[in-house]
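Removed: one protein chain of the complex. Kept in place: all other protein chains.
Note that the chains are named A and B in the order they appear, and that numbering of residues resets to 1 at the start of each chain.
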Amino acid sequence: MSWADLATIAPLAAAILVAGLVILTDIALPGRRVPALAVSFIGLAVVAGLAIAVGVHPATAFGGAYRVDDLTTYLDLLFVAVIALTLMFAPDYLAARDLPLPEFAAVLIFALSGVMLISASADLVILFLGLELMVLPGYLLAGFAKRDALSTEGAIKYFLLGSFSSAIFLFGLAFVWGLTGTTRIDGVAAALKAIAGGSTPLSPGLAMGLAFLTTGVAFKIAAVPFHYWTPDAYQGSPTPVTGYLSVVPKIGAFALILRLFVGALGPLSADWDIIIVLLAAATMTLGNLVALTQDSVKRMLAYSSIAHTGYMLIGLAAWSSPNSRIEGLEGLLYYGAAYAFMNLGAFAVIAALQRRTGISSQLETFAGLGRREPLLAALMTLFLLSLTGIPPTAGFFAKAYIILAAVQAGGPAGILAVIAVLNAAVAAFYYLRVVVYMFMRDPRGEPAPLVVGRLMRSGLIVTAVLTVLLGLVPGLLLPIVGNAARALTL
Amino acid sequence: MAIPDALPFINLAWGDLLFLILSAVLVGSALLVVTLRDIIRCGLAMMVCFAALAGLYVLIGAPLVAAAQVLVYIGAISVLVLFAIMLTQTKAAPARLVFQTQALPAAIAAAILAFLIALTVGATNWNAVSAPIRTGTAILARVLFDQFVLPFEIVSVLLLAAVIGGIFLAKREQDGPA
Partner (left out) sequence: MTGIWYIVGFAVAGVSFVFLTIGAAWLISHRNRGDLHKGLPYESGIDTFGDTHGRFGLSFYIYALLFVAFDIEVIFIYLWAIAFRSLLLGGFVSMLLFVGILLLGLAYAWRKGVLTWR
């Protein structure tokens, strides 16, 4: 370890330090919410600043095991923003249920250091540790409402299938390591290039490893048919946690896909791209069709998040065609950001509605919201329109970009473009149904008025502004996304 | 007295014999874990399973992993599992585990997967790339602190996150100020 190494990992070290400081704050001032929250926000700002400062000069550390490039910086900043927003949405909800905030914040920031590790890893060992550090806090957060049976049930399902899929993934890594003899991502890529370059067919061991890796990752991103844990885990979790779970572990797993499948297994893309196409088609279609039948908005959004996994996979499928390498990755990265903000926003509105305990996320809860809470209803409409993909929102631009990339790629990915368009039409039905409930149905009885806290309100406004900005002025993010995509394909 | 290098008559090397015994114990106890009805016996069978696995690690030349297996899995994790069982089990617990409703399909799937893995591993030429791997404990220690310092520190962060979360989930409400 040298000073240069330390400087390169500064954002990661800072994130871990912030989590430690939150715990120390809780040790010094047990159970106090404001100090823990203040430390978290200041710390996250420092982490973001360091990520920008370090990201200016791409570098490697620890003998090439850790690499900071434009992709790392982009993902780091996106995740810091998502974690900060989650921390803005959670306090009201947690306070109403007498759940502690310091532990919540600390565990959340541990997860942040996990995803930062994934996005900067150039070594399979670090990649796996980052994955574990990212998902472990997720299990805890899913069961955070520990006296709620549904929360515990969801957490246990999430934990069992999550650790099972981690084991499958690790087994796949072992196969790849055994056949390439290295854990460095560029080393693996070079060894695989030699294998793919020779006309020998894929060895059975490598094919098996690839199958395990794909299965493990498909579990993590909740791609059909590996999505069974998703609805229960999402519905049972405390609502702000659901928002977090639908964004960070999913996009974190996509970061892992970028580092592993594009970075290390890229030379074999001819062997895995058809699997990705099939996964994407099944995931989009099934996610949307099942979402149609849901009465609970939380569960509906869980299935919708499965469908969005499918859209994001299109970007990966487009990458594997030489016509649209950069465009596919750009689409995937842009979609990740757009999805993060609009989905977080939608879950935040549900969390705001559930300010008091005992309020379900059934469709009826939303009846008449347009008259009762015009601001919340308007924001929810915006997020739902964006999730549907209606201009001028972030969701529209992201979807359009990724579909165009697929069209440009042609072949099987081109078929995906058609499926995606059809799916977007189906999805409109269930998203807009919530809007209909909010504005055209009368509530049963007279629900008590809501108080939306200041932190929650500013968080909602930030997500809304970002959702509109990413749709209206995509030029803001596109160059950054482009650099990130090119950093990977160099 | 000189002993032959291999088992008489069937010409089986001693190492292979040990491997066969240990794997038989491993598979047998693993089956017991999922088939026994008394959940405490399942836990005890799991300890046997861990021990057999530790033996296999020694056999393939990874004594450190074997030591870790004994220390962590048999010494700590089994205790944790048994405590968890004792903490939660009641007389009213279901006699049959709910998971066992899908035992047959699961068994078939597992058998097919095992067959596939065996076929794959057998058909693959593993010597093509991998250099001999050094697993002496001293070498391993130097490699860990030389090339894998970052993963090493991350492990402690991972453990810390698990400790915080585990304590939070397990502690009683009235323990300390909420």
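Definition applied: contacts are C-beta pairs under 8 Å (C-beta built on N, C-alpha and C of every residue); 3 or more make two chains touch, one makes a residue touch a chain.
This is a predicted model, so every value here is computed, not measured.
Which listed residue, B:L12, B:L71, B:A106 or B:L119, touches the chain dropped from view?
From the options B:L12, B:L71, B:A106 or B:L119, the contact with the absent chain belongs to B:L71.
Take the complete complex as the reference. Which residues in subunit B touch the chain that isn't displayed?
Considering the whole complex, subunit B reaches the absent chain at 2-3, 5, 14, 40, 64, 67-68, 71-72, 75-77, 79-80, 83-84, 86-91, 137-138, 140-142, 144-145, 149, 152-153, 155-157, 159-160, 162-164, 166-167, 170-172, 175-176.
So that we can see where the missing chain sits, which residues of subunit A does it touch?
Against the missing chain, subunit A presents residues 1, 16, 20, 23-24, 26-27, 30.
The rule is short, and it goes like this: only the chains that are shown with their structure count from here on.
Distance-wise, how many Å sit between the C-alpha centres of subunit A and subunit B, to the nearest whole number?
Here the centre of subunit B sits 31 Å away from the centre of subunit A.
Touching residues of subunit A toward subunit B in the complex: what are they?
It comes out as residues 1, 9, 16, 19-20, 23, 30-31, 61-63, 65-66, 98, 100, 103, 106-107, 110, 113, 117, 125-126, 129-130, 132-133, 136-137, 139-140, 143, 146-147, 178-181, 191, 203-208.
Can you name the residues of subunit B that touch subunit A in the complex?
It comes out as residues 116-117, 119-121, 123-126, 128-131, 147-151, 154-155, 157-158, 160-162, 164-166, 168-169, 173, 176-178.
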